[in-house]
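A single protein chain has been omitted from the complex, and every remaining protein chain is retained in its original position.
And then chain A:
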């Protein structure tokens, strides 16, 4: 009998060890993790505040056992005891209500949280009595918006959609790309060289290249920065149009140019005709000689002849 228990224990241990080595987690509901046997790395964050409500942002990359501590150090009712409790995402955490003693003119409350997957991320708040609170916003690093307006490209052309994790932020383990096909996000796999899609990943930077675009390729594309704890997404809209679209204003403006040039030259011709008919009626021994030099290319030869 002990042998089978040890056997069982060994299997559980292996399972947990292999679970801990999975670095990439796909977004979406995952089964709640088993209580790890080897401890998670620890971290703590303490906030001292004076009664105004305070927000603290925390970037989480890997699973961690996080101790959050709130110290209310001023502007507080000097009651000997005060109730304190924790909330996650606006809902009170069960069994978190405590009676906090006033020590050194401070109220202190702290709690350890196991942040292991995407569901563990979110907003944690410590609340004293009814008013004073500190919000801890736990999130994986956010990707800067690629472009708020759609990227425009053409049928038959190719397009490059980049996604970058800005410098001071930690680089993700890998990147993934998704396309919104109306109902859900579908992951894009850049299979081989013949594929229309090409994904190039560098450390803090990824590029999705789509070749031979068609109008069906228009839509929302998501790039996901994959961290041990979760994957953060950013989206970009692609719009594929045909070459006819810019051709219309192009032709319109060209027509406008041709009309204006013709109008101006015709006006000039009519003016010069008026002048020459007026000139012919004038006496030859007039003191003013009007010499109109037409420098247009066609009349060059005649001009040169005149000069000789």
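Methods note: a residue touches a chain if its C-beta (ideal position, glycine included) is under 8 Å from a C-beta of that chain, and two chains touch if they have at least 3 such contacts; residues count from 1.
Keep in mind that, in the parts below, contacts and distances are computed from a predicted model.
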item: Name under which UniProt lists the unshown chain, selected from "28S ribosomal protein S14, mitochondrial", "Tubulin delta chain", "MPH6 phase" or "Monocarboxylate transporter 2-like"; value: "Monocarboxylate transporter 2-like"
item: Contacting the left-out chain in the complete assembly, out of A:79, A:92, A:144 or A:257; value: A:257
item: Residue, one of A:162, A:204 or A:219, that touches the chain absent here; value: A:162
item: Residues from chain A at the interface with the omitted partner, ascending; value: 149, 151-154, 157-160, 162, 207, 241, 243, 245-247, 249-254, 257, 260-261, 264-265, 268, 287-297, 300, 307-308
